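So, chain A:
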Amino acid sequence: MTAIVLGASSLGLLYGERFIMTPPPLCQTAVLLMDFLLLGYFLYVGIKKRNPLVMGLTVLQALPMAYFELMGWGHHTEPVIVVDRLSVLLGIIINIVGPLVCIYAISYMGEHEDHLGLSKSRQGRFFLFMLLLLGAMNGLVVSNSVYWLYFFWEVTTLCCYELIRHDATEQAEGNAQKALWMSLVGGVAFVAAMYVGHYAADSIAMDRLLVAQPTSLLLIGFGLMALAAFTKSAQFPFHSWLLGAMVAPTPVSALLHSSTMVNAGVYLILRIAPAIRGTSLSWAIALIGAFTFMLTALLAISQRVSKGILAYSTIGNLGLMILCAGINTPLSYAAALTLLLFHSLSKGILFMGAGIVENRLNSRLIDDWEGLLGKLPFTTMTMLVGMVGMFLPPFGMLLGKWVAMDAVASSPTLEGVPLILLMVIGSAATTLFWAKWLGHLTILPIRERHSDPEVLLAPYKLSLMTLLGINVLMSVGVAFAINNLVVPILVGSYGAALTTPGLGVNTGVGTFLVIPLWAAFIIVPLIGIYLARWKGGSIETPYLAGENIGEDGLSFRTIADSESEFKVAGMFLDDVIVEDKVARFGVAVGALLVLLMFVLAVI
Partner candidate 1 sequence: MPKMLWNIIRNLLSPPATIRYPHVRPEPVPGLRGRISFDTDRCDQCQDCERICPSAAIKVVPEEKRIEYDPFRCIYCHLCVENCMQKAIIAEDVVRPPEYEKVKEVFE
Partner candidate 2 sequence: MSENKTKKFTVFPFGPQHPVLPEPLQLKFTVDEERIVEVVPNLGYVHRGIERACELNDYRRNIYLCERICGICNFMHAMSYCETIEKITDAEVPDRARYLRTVWAELSRLQSHLLWLGLFADGMGFESLFMQLWRDREIVLELTEKTAGHRIHLSTCAIGGVRKDMDEKLIAAYRSGLSGLRRKMDAVAPVFRNDRSVKAKTEGKGILPKSRAVHLGAVGPTIRGSGVSQDMRTLGYEAYGELDFTPITYDSEDVYARTQVRLDEVYQSIDLINRALDQMPDGPILSKSTMFPDGTAINRIEQPRGEVFYYVVGNGTIHLERVRIRTPTLPNIPPLLEMLIGHEVADIPPIVLSIDPCISCTERITYVNKEAA
């Protein structure tokens, strides 16, 4: 219910102009109090789990916070709440995808608990944190005060921590703590940023900071915020928590990856981007994004676990958005926004689908998923469209990527070249891992012909179909979406970069003919179907060097006339891409790049 109200209200805000509000001081005090309660809880967790990292990081932000408050520096933050078009876009994403995931979770958690054989349901706790997370995200995107921002930030950290450890297994606990300490690094960076803000611009209100004269000190402050954003958006070197989050029940992943949590980081960078236009800091941010995009795309190839692929793909796409934000031209900014919007819409579908499959097949290994199209036609079809939507035209994601490429291409030559190279490689690797997975799902069932028909609970269908419908509609009507959601954001700080003549999208250096492409996308397979009907054809046994056995001919004769099945396994290239090694390399380079970012911020 809340969800629908929230969704409706944010849609309502869409046509409003900038909305400003300052809540009564009482609220401020309440926030302050809750913040310290929160930090206290983190400290408690750190002590209880004997995790020195968590303890240390909590203390590291609690003490300076306390000092900051004691000095009363946190009060010149008028107005506290500012809702502009960027907030609205984020709000729409959060409040459309979020509730759908919650609906999905209603069914999922039932099945999930059956699976685990729980006697006492823990769903109450689960949904509490889910909704809290949504609430916090809403708060986050409207806060103008860095302090409030920081508070909501920490609330999302809390929810995330609690949701990841929901299943209370040892692994879940471990991964949850990893997520916690990484997020806390972001918290520390935030606190530091507040100090910087205070000293450099004498304010901790975002809108002031953004228009202040960018001194190196202030740039360091923005660098710190970017660092915090990297932790939330799981960029290298902080990528591992998001992978660890896979142990949580699927709706959590769906929520974290599509509409909340990770978007917080991108949001923050988008927020500060106008202020750092043309600085080397901005370029460094772009470099980290590009690097993450490239490396995670390669890593995703080596993944056997469905959610692993999805997780790396999320990190990669966030990297792409950060790359765009970092390039910081009107075009790239538009690209980042488009990507943000469509990524949420597509990723949600895939996670939800993956969750259903996992519950049905009891396996997350995509090697076990072969022939899924025969077993779970509805879910698989949805996932297939979702996948196509991730990397192929004419879907919105690809459109976003195309705008991004135009944007990267039009960035200054020599600085742009490394970004271009990373992006191009990443983009090809993306095609590889999606296409191979997509193909694998369509292998028709090799052996079992007749499995039970697929029965899906209503909430599953509802959430999947709605999200898919929105995705397709938005992709077809991308001109409308861009004009109403993206361009207004640009107008403020950049000036429009995208035009939509004749319902296509024009970047000034290229055109994406949305409608003709969609028409072809629909017509071509239809002709194909018609042709296949007309020509027909009987299904024959496969080629097995002539040694097929039996009617279906799916096994072959081998030594001493014994029978052997042929088998196929997916492609993971794991002798080329050794996950641990590459990830370690990524963390090392990522750390170096973060260092470079600060160096560049100073000079």
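As a selection rule, all candidates are chains of the complex that A comes from, given by their letters.
The rule we apply is simple: contacts are C-beta pairs under 8 Å (C-beta built on N, C-alpha and C of every residue); 3 or more make two chains touch, one makes a residue touch a chain; residues count from 1.
Note that the coordinates shown come from a computational prediction; the quantities given were computed from them, not determined experimentally.
Put simply, of 1 or 2, the chain that touches chain A in this complex is 2. The touching residues of chain A, counted against candidate 2 in their complex, run 243, 302-305, 308, 364-365, 367, 544-547, 556-561, 564-575, 579.
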